[in-house]
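Please find one structure pasted underneath; my questions will follow.
This view holds just a subset of the chains, kept in their places.
Chains here go by letter, A and B, matching the order in which they are written, and residues are numbered from 1 within each.
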Amino acid sequence: MAEHGSVVSPADAVARAVNDGKVHVLLADHSGSVATIKLPLIAAALSSYPNISIRIILTKSAAHFLSGQSEEQPTVASLFDIPNVDGVHLDEDEWIVPWTRGGSILHIELRRWANLLLIAPLSANTLAKIVNGMADNLLTSVVRCWDISPDNPRRPRILVAPAMNTQMWIHPITASQITKLVDEWGVNGRTPSVGWYEVLQPQASKLLACGDRGSGAMLDWNEIVAIVKDRLSLYAVSP
Amino acid sequence: MAEHGSVVSPADAVARAVNDGKVHVLLADHSGSVATIKLPLIAAALSSYPNISIRIILTKSAAHFLSGQSEEQPTVASLFDIPNVDGVHLDEDEWIVPWTRGGSILHIELRRWANLLLIAPLSANTLAKIVNGMADNLLTSVVRCWDISPDNPRRPRILVAPAMNTQMWIHPITASQITKLVDEWGVNGRTPSVGWYEVLQPQASKLLACGDRGSGAMLDWNEIVAIVKDRLSLYAVSP
């Protein structure tokens, strides 16, 4: 997936944009959740925020949900039509240029670039990998190398919006893993001065895509957008 | 891998069979254990249970063990010759039909369909993924969304039969992970009214396929069949 009108490597393109004076939002999506189809809506709604630059991390499998099969499920390519979407990054982009000493590294550059990372939807699987420190794709690598320097008031944040089938959500492991993000690593956790996560709790009860009624559905995307916009004020560059 | 004489999607086929008045056993197998070759024997032995319907989850790699290389290792296709085997499901079946809103989802339908899931053999790797909440293939997705509603006397069960090389088995992490399944999530654990796992402990000492003698070999398949048949009486549909 290329940069808009760019011939440099994806990592170099990100590196160049670090100091462009904009506020930088990284949107991430995992392969497998029906809530993936909200991504274009979220990106479009954020795109009107003043002086914003948006980059999107997708996994290969997101194409299952974004292959133009219906109006609410456009193609991946169409994401570039959304204003201020300046890059779409896939796992294989990490390795597009054979690395040599001094070369820039995509997940590191994306972390340097981003003021805020929104993972929406967050799957049960990616939640498990994050909490256990795994880093086996571009998204989890960005998460694993996140800048968590303490005592930085403008420390970048990771916002996650879990989306699960009700049974997945009420499994006891979910609560223990969410608790880790909230209490140990959260901006409002036990030691807020070092936390960097915010969990956007799912809806209490809803008719889910799988036909079940219950908890676990991703927070309404309008509310997600409102929260992200609010947090962005922390990072807005004064002119 | 198709349904027997069916042209609907795998997920829809499973959905239609939920209320067929049979007792439903889901057999699962992971890619990499020599004990995989017991699967056809287990399926055949269960097939005579009254009013049974069997479905099998395989991973791609199971083909390494079931590619017709010897009499005890028949092909995957031959599993359909076993009576009452009504479906064989592979990872890629989750995505066979591009998902659109309202579409059925295979791992959810299999969970709804199943009275009992038997994972035999259970590998060290799949044990680790299950205990940590990972769901990166069809089997672990079914496991992650298992119906664990408390206070349901006919709550479906997951029976697991670990099979490991002796050194893998005596590694301290094995005991801690098995303990989780038994004590925290087990039907005979600390809070039996909410548990859903049964661990069929491996044999104490045996000459293993790798040439070592020791613990870790999967429980004899005849004993596994006997236990599964016993548990099925919990779910038999009264006529």
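Here are a few things to note about the model shown:
Methods note: a residue touches a chain if its C-beta (ideal position, glycine included) is under 8 Å from a C-beta of that chain, and two chains touch if they have at least 3 such contacts.
This one's a predicted model, so the numbers in the text were calculated from it and none came from an experiment.
Here 2 identical chains are displayed in place, and the whole complex they belong to in this file is assembled from 3 copies in total.
The rule we apply is simple: only the chains that are shown with their structure count from here on.
The distance from the centre of subunit A to the centre of subunit B, with each centre set as the mean of the Cα atoms, comes to 34 Å.
On subunit A, the positions that touch subunit B within their shared complex are 32, 34, 37, 61, 64-65, 67, 69-70, 72-73, 123-125, 127-129, 132, 165, 167-168, 170-174, 177, 209-212.
Only residues 94-95, 98-102, 104-105, 108, 111, 132-136, 144-148, 184-185 of subunit B touch subunit A when the two sit together in their complex.
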